[in-house]
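All protein chains but one are shown at their positions in the complex.
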Amino acid sequence: MDFLGFLVTQCLNALSQAALLFFLGVGLTLIFGIMRIVNFAHGAFFMLGAYVGYSAVHVTGSFWASLIAAPLLVGAFGAAFELGILRQLYRRDHSAFLMVTFGLTLIMGEAIRLLWGVAALEVPAPKSLSGIVFILDEPFPIYRLFLIGAGIVVAIAIWQFLERTRLGLLIRATSQNAEMVHALGTDVRLVRSAVFGIGCGLAGIGGVFAAPLVTASLGMAPNAVIDTFVIVIIGGMGSFAGSLIGALLVAFVQVFGTYYFPDLALALMYLLMLAVLVIRPGGLLGKEA
Amino acid sequence: MAFLELDGLTRRFGGIVAVDNVTMSVAAGEVRAVIGPNGAGKSTLFNLITGVTKPTSGTVRFDDHALTGMSAYSVCQRGVSRTFQITALFPEMTARENVRLSAQARHARRWQPWGGGTVFADAEKHADVALERLGLTHVAYRPAGLLSHGDQRLLEVAMALAQQPRLLLLDEPTQGLSVEETEQAVDTLSSLLADGVMTVLLVEHDMEVVFRLAHMITVLHRGAVIADGTPDEVRSNEDVQRAYLGGLA
Partner (left out) sequence: MAIKRNSLLFLAICVLALAPTGLPPYVMTLLTEALILGLCAMSLDLMVGYTRLLSFGHAAAYGLGAYAAGNLLLHTSIPLVFSVLLAALFSGIVAIGVAWVCTLASGVSFSMLTLAFAQLLYAVAFKWTSVTGASDGLAGIPRSPGPFGITFFQGRAGFYYLVLACLVAAFIFCRSLVQSPFGAVLRGIRENEAKTLSLGYNTRRYKIAVVAISFMLGGLAGALYAPFAGFTNTELLFWLFSGQVLIMVIVGGAGTLIGPVIGAAFFMLVSNMLSSWTDSWALFFGAIFILFVLFAPQGIWGLATRWRSLSSTG
């Protein structure tokens, strides 16, 4: 195997992995940026996205339809949970949020098991995207290239959303000064529900994108939340650009790390998290430790 | 050699210079007020002295020992106690327990993981004295979170006092107090500082308080020292008048 070919394919692998991680990371960082809470259930929403995506594909026969339906459903569920339950906790301290979202993780994990069963689900990629392409004589799955593209598109979309739309502006303002936003007449609570929903929806869409690659399974949740947390810590809580950088860093470490040290995947994550926390407790671009 | 010596103390946050080349000498037993408009860098200065924030450059010397770069708890162990601008207490503990925990910090066996009879008794002695001097004995057994704002501010001072500090930093002790409460607080502080044993750094906005308590005043503006001297000297200083009355930060 030619080294350049290997390098390029592994880099492309890492980029597609980064795209998935970015969906997760940007959602969590958005939620933290606005609400100052860490959504422990973020991995569970990711998992839910994969399973709902699976069902949507089977019901509609179309991967593309499920790409739209799944995040909407998952996001709606997230917003409903925020409205019903999280809203009661804003006056309490942050450990309450962590515990409640942990409870949600348990519930969601079990609910998914009840609704979809224990066996790992196969979600086939759409025909137009399956198959391989040759890059420098190395085979590379088209679906992963699609992921890279999707990641770029979503990143730009979110960026524009935050910069140009009214809701995006409200979100950025609320993250800096919620009281002022409230004083100016906006119901900050609605902004929060919207953000939580969007964040969960993004995790959900990550799940749909990931499903053809990893086969939806029940063990996803805690490891996904650790990965996401590491990304957000690296990039800094509440920073959009940071979640992008974090996703890239983690993806490259994961892909190249598991190639050279296959047994140490989880240990690498842990070490990376430690290294970042030691060097910069606020993350590299973050607002808050 | 001054008791507290700040030399070229500077702190930058990104592009902002919060504390700009501050040099200051405080003699033992002196009460030094640090005043200035909002954002002048007073609280940051306190944080630099107490080790909460590390300086970008410059040094802090206390009783001829370098304090620069020491961690907050180490600085405190050296005999420096402080109060905070935003009240920081243990809300669910009683006032007495608050002060006891503060006094315990100076006990040789503060970390003892069993029993504690003597440790607590010693700490309680200091606590009761401090509570009495601040006129808080009548609320000693009330949870600190339920005290009036004025009593909470005084409780913080009691906690600092119970550590028998050699250097006491008070960050806006009368902030949020009514006129009567302020009067009372100043009376109490005045009698506490009368014996000249403690050296005090006092950040205050209320100029009446400053003129009643301070021996010397340092004026900060945008992080830098613009005036330094006795209350009369500062009162008549033109730079100070300009900073306070016109072109405020």
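Each chain carries a letter (A and B) given by its place in the written order, and its residues are counted from 1.
Note that in this section a contact is a pair of C-beta atoms (placed from the backbone, for glycine too) under 8 Å apart; a residue touches a chain by one contact, two chains touch by 3 or more.
All figures in this text were calculated on a predicted structure; none of them were measured in a lab.
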| item | value |
| --- | --- |
| Touching the absent chain when the full complex is considered, from A:Gly5, A:Pro126 or A:Pro222 | A:Pro222 |
| Candidates A:His58, A:His94 or A:Arg189 - the one touching the absent chain | A:His94 |
| Missing-chain contacts mapped onto chain B | 50, 52, 71-73, 76-77, 81-82, 84, 88-93, 97, 100-102, 104-107, 109-116, 119-120, 159, 163 |
| Interface with the unshown chain - residue positions in chain A | 38, 85, 88-89, 92, 94-96, 98-100, 102-107, 109-111, 113-114, 222-223, 225-226, 229, 233, 263, 265-267, 269-270, 273-274, 277-278, 281, 289 |
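Here is the rule we use: only the chains that are shown with their structure count from here on.
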| item | value |
| --- | --- |
| Centroid spacing, where centroids are CA-atom means, of chain A and chain B in whole angstrom | 46 |
